[in-house]
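For this depiction, one protein chain was excluded, whereas all remaining protein chains were kept in their positions.
Letters are used for the chains, namely A, B, C, D, E, F, G, H, I, J and K, taken in the order the chains are written, and counting of residues starts over at 1 for each.
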Amino acid sequence: MSEHTYNIIELVGSSHTSIEGAVHNAIATAALAEKHLRWFEVMETRGHIEEGKVAHWQVRIRIGATTEH
Amino acid sequence: MSEHTYNIIELVGSSHTSIEGAVHNAIATAALAEKHLRWFEVMETRGHIEEGKVAHWQVRIRIGATTEH
Amino acid sequence: MSEHTYNIIELVGSSHTSIEGAVHNAIATAALAEKHLRWFEVMETRGHIEEGKVAHWQVRIRIGATTEH
Amino acid sequence: MSEHTYNIIELVGSSHTSIEGAVHNAIATAALAEKHLRWFEVMETRGHIEEGKVAHWQVRIRIGATTEH
Amino acid sequence: MSEHTYNIIELVGSSHTSIEGAVHNAIATAALAEKHLRWFEVMETRGHIEEGKVAHWQVRIRIGATTEH
Amino acid sequence: MSEHTYNIIELVGSSHTSIEGAVHNAIATAALAEKHLRWFEVMETRGHIEEGKVAHWQVRIRIGATTEH
Amino acid sequence: MSEHTYNIIELVGSSHTSIEGAVHNAIATAALAEKHLRWFEVMETRGHIEEGKVAHWQVRIRIGATTEH
Amino acid sequence: MSEHTYNIIELVGSSHTSIEGAVHNAIATAALAEKHLRWFEVMETRGHIEEGKVAHWQVRIRIGATTEH
Amino acid sequence: MSEHTYNIIELVGSSHTSIEGAVHNAIATAALAEKHLRWFEVMETRGHIEEGKVAHWQVRIRIGATTEH
Amino acid sequence: MSEHTYNIIELVGSSHTSIEGAVHNAIATAALAEKHLRWFEVMETRGHIEEGKVAHWQVRIRIGATTEH
Amino acid sequence: MSEHTYNIIELVGSSHTSIEGAVHNAIATAALAEKHLRWFEVMETRGHIEEGKVAHWQVRIRIGATTEH
Partner (left out) sequence: MSEHTYNIIELVGSSHTSIEGAVHNAIATAALAEKHLRWFEVMETRGHIEEGKVAHWQVRIRIGATTEH
């Protein structure tokens, strides 16, 4: 294996449905700007409440992307 | 935006089905006693095991509720 | 209640579908080698990305198992 | 010194002006509902931004209050 | 096992004698106000010193209590 | 509320005057490069000392900015 | 001093009497299965409550044991 | 740049006015005993409450001082 | 209340008997060198094992002492 | 000293040889895209194993770079 | 990629020479008992001092090993 370097980017994604959905949305947004996303890590899970119910889920994730040099 | 104060309450919720279900159940219980719940944060995710399977999921969450003064 | 001792074992499980699935797979593997699994705790949630999508979810969990003495 | 017990309550306070102001507002609100507040601890400092400026400061604090038994 | 929800309350207890005594005192005070206390967790152990000796022990604990719905 | 994604950027700001000033300076610099800054979180507060006095305050902050897709 | 390697094992022990008792019970159980235990570290102290009193103390400890190669 | 070593000292300072004031007071006290203070880091911010108001602010700081060898 | 400054010192104490004993021994040693010790905080609890039993308990504590200026 | 602002960037670097080598490689990559790198902080040290040996070292570092405004 | 499960084992390794050497020694010992070691993570770096010099380096590492089911 060669000596890779990864950039770490950090995002908050959200979803009305699930924690997994919030991760997917964050990654989908990141993928628009940067190719070669390799892994992610969930740092924080939270959300907003409306009328006694979860209105949306929010995750803060760290994504590792291969640098292209 | 005005200068709000939020009370923080902490609960453990559980569900046979999913992490999201455990959060929903905790919030539903909190909503019986306190209105104006605004946001939550998942602090810990755990659960019990029976016969080699997850018997139920358990989350400890922090909920922020607007004070009414 | 008597004075129990639990062994703690630590595993990383993965799933193509969900965080819950990754926990289930880790526990199923642990159950092959050790009976009397009692509880678990999710320590870390991460995963790999392929073509801008979550390829699989990965959780690191701690499991408590009753010792048999 | 006698053997005291303290209740811990947790609040988020906010202020347009300063971190200290956000702490003051949280304590003032807590003082409406509970006497005998004794000490506090700042757990988190954050805020919202509007038009490139801090719109308000937000602190999460833990307050210790003497129980009255 | 049914789907329980627990309220988490946080207290500081103290004792002239021991860490265990400080925990007992905190729980005894909590038990006056809330039934159905189930478990506790020691978050912090500290104390005051007078004339080069421990004057009293202080523990901050988190207690889980079954909600009654 | 729609499903937003936020980019997280991290900066260190400094000020000769106060912690709040250091946060303001960091946000002002971030605002030059990125619009739609929404919230911040103070991660670390430190500074340099010259001749027995605080020469300047330094804060490390995390800023959340709405992505524009 | 030679170059030792230690295995780390993790256990939860419990006792009706004290934190020290819970540590002793965990170590006694570990000693049945593994010789050459050298040191321990208390990671977490908790317990269960019955009728407003501590029913038993629980500690999670990490134990270091010399490997025998 | 040469190879410096710094001593780390830790203090708690307090002020009736502000967090910055509490840091200043701690550094002023440290400067009486040790020259060559270079930097500080705020580890904890807390305080006491009297009659529903902040009576004084308290900060625990770590200070780095150049050793003189 | 006046504006105090406290020095923080850190020690490891040990005892053959108990966690409390290890704290007492650390404080007794600190009291030989520095007067006006005011409070302590237990940062870490560990120990050594000999022949399957706790040989001694070890605590790392932080002590706050009033400065005398 | 003037009032600087630093951008924080985060990278994972790797090396077949050493932890220091992994840091060097991460910084070398960062230096291709951004001038004025000033300091770094090692957040995490890990690596991969092949045939019972370290195949490469991996470090996650935070780098501070002067902004150019 | 298939759905793997990893066992996590934890060891302390030591070396007279370097941090890297301590990691190598821990992995070499682990490799005697368990095949399919995949990755490691350095959790803690410490050591002993003799006559004012580092006598040996000590690292606590977590190793992930593929389970063989």
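Everything below uses one rule, namely that contacts are C-beta pairs under 8 Å (C-beta built on N, C-alpha and C of every residue); 3 or more make two chains touch, one makes a residue touch a chain.
This is a predicted model, so every value here is computed, not measured.
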Contact footprint on chain H, counting only the chain that is left out: 1, 3-8, 10, 62, 64, 67, 69
Chain not shown, touching residues in chain K: 18-19, 44-49, 52-54, 57
Hidden partner interface residues of chain J, rising order: 19-20, 23-24, 27-28, 31, 37-42, 63
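Here is the rule we go by: only the chains that are shown with their structure count from here on.
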Required minimum of steps from chain G to chain K, each step between chains that touch: 1
Neighbouring chains shared between chain D and chain J, ordered by label: F
Chain whose mean Cα position lies farthest from chain F: G
Between chain H and chain B, distance of the C-alpha-averaged centres to the nearest whole Å: 38
Centre-to-centre distance between chain J and chain A (centres being mean Cα positions), rounded to whole Å: 22
Where chain C touches two or more other chains, by residue: 10, 19, 48
Each pair of chains that touches, named by its two labels: A-B, A-C, A-F, A-J, B-C, B-D, B-E, C-G, C-K, D-E, D-F, D-H, E-G, E-I, F-H, F-J, G-I, G-K, H-I, J-K
